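Would you mind keeping the following structure in view while I ask a few things?
The complex appears here without one of its protein chains, the remainder shown in place.
The first chain written gets the first letter, and so on, giving A and B; residue counts start at 1 in each chain.
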Amino acid sequence: MKIITFLSDFGTKDGYVSQMKGVALEITDARLVDITHDIAPHNILEGAFTLRSTAPYFPTGTVHVAVVDPGVGTERRGILITTSKHILIGPDNGLLMPTAHLLGDFIVYDISNEKYMLNPISTTFHGRDIFTPVAAHITNDVPFEKIGNRIDDFVDLDFGQGEIRENAATGKVIYIDRFGNAITNITGDVLSNGLTYNKNIMVFIGEKCIELPFVKSYGFVKKREMLATIGSSNFLEIGINQGNAAKKLSIKEEDKVEILFA
Amino acid sequence: MKIITFLSDFGTKDGYVSQMKGVALEITDARLVDITHDIAPHNILEGAFTLRSTAPYFPTGTVHVAVVDPGVGTERRGILITTSKHILIGPDNGLLMPTAHLLGDFIVYDISNEKYMLNPISTTFHGRDIFTPVAAHITNDVPFEKIGNRIDDFVDLDFGQGEIRENAATGKVIYIDRFGNAITNITGDVLSNGLTYNKNIMVFIGEKCIELPFVKSYGFVKKREMLATIGSSNFLEIGINQGNAAKKLSIKEEDKVEILFA
Partner (left out) sequence: MKIITFLSDFGTKDGYVSQMKGVALEITDARLVDITHDIAPHNILEGAFTLRSTAPYFPTGTVHVAVVDPGVGTERRGILITTSKHILIGPDNGLLMPTAHLLGDFIVYDISNEKYMLNPISTTFHGRDIFTPVAAHITNDVPFEKIGNRIDDFVDLDFGQGEIRENAATGKVIYIDRFGNAITNITGDVLSNGLTYNKNIMVFIGEKCIELPFVKSYGFVKKREMLATIGSSNFLEIGINQGNAAKKLSIKEEDKVEILFA
């Protein structure tokens, strides 16, 4: 099965996303699946986190088009990344990189062959005019080498990784989801470093210090109570059962987080 | 044609919904159709109403995955319900039940066979790890009996039904839609009990009492004028032509409604 996914900060109010789909369907009969188009405008980090959380769940061979692209129309390049499982296509601004690193060995190509782009190419919408037609042609088995040249000087990006010490871990908030859960870059590895379920931990986050139960999931605390857990992306997260922790604690992306567990 | 629909309170900002789709497409080539993901977080009643309004329009054999699941990760079970036309899959918290009752005779199975789930199963996201893969396997003709055992002690839920008397009806608001129309649980049966179009009726709703025209549709009153009508789900609803009745009258879900028609 041929699949193209789309991730962007275009929102769904305008026709931009469906213009991309129309362009794709002129070229390919692949399945078109939205990851999300509600990335905060121009927030490359948020787009990168969402792509990294989601892309691995798709079947081998899926082509992911991701467009959070404040530099569109300038000299920034478009890139195509191949991994053993997926193909990633988007701007060369770091957006694709955390996913590429997660998926293992990868090769990066500069997108330069105009044969696989729309004609004319607008200066404001490369998602439609370059990335989508390239993705569609890839699902039709156009070889990667025809798209452009291999490059090594791509723009890299990572979320950093939380540091786990004896009875403590430090990191930062990398994402706040729709429920107001604050997802950190402290991985589930803390579980094999002394953190155990159903005990209280101390959490320093932003300017605040709070004591929280660390539990297996949200349902293990009462409604409106705060908790820490290992979320579905295998990162430590701070939330409120049926409430909004980010609002209540004024947590923002990039806030530092430290947890202490005895 | 194989079809899986998805309904949830996950929103579309995060990658959660598309993680489910990726998981589905690993297993099945079914069509994937979103019902909505904008159910108010944890609002089982709202999810149940929307599923009930929508599922019946899909072709026979459609599998509906619905996830509004505040109890995820606790002991609450997952269930699969078969009816003569559709299959419903989701948490055992009442969410699926109004639809099951509407569709006629049904059988409920406990979802317990881990063979048809993802491995590992997170404690926070059964939509992705349990309900979606089960749905995908069902579209591949896995027999219901292989998913789990038949049960009778599921959690039931209904919206109540408005009471229709001579020249009057009482009920409550069960849903407020995007336009601010307040949909009640008084059914279109009032039409055969004396309510007639193009006459005024008295409506008591929340704390307010208002006189309104009862008309065939919104376009029968002037812009910004209030009205009552039988909506597209065959329930009495109160609205404003090109305006927001719920805001103007401060109507909330669960508000009592009484109508008098001479």
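Convention: contacts are C-beta pairs under 8 Å (C-beta built on N, C-alpha and C of every residue); 3 or more make two chains touch, one makes a residue touch a chain.
This is a predicted model, so every value here is computed, not measured.
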Listed residues B:Met20, B:Ile35 or B:Ile130, member touching the removed chain: B:Ile35
Interface with the unshown chain - residue positions in chain A: 10-19, 21-23, 25-26, 29, 32, 41-42, 70-74, 76, 122-125, 128-129
Chain B, residues in touch with the chain not shown (by the definition above): 1, 3, 5, 12, 31, 33-39, 50-51, 53-59, 62, 177-179, 216-220, 223, 229, 231-232, 241-242
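As a convention for this text, only the chains that are shown with their structure count from here on.
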Length of the line joining the C-alpha centres of chain A and chain B, rounded to whole Å: 31
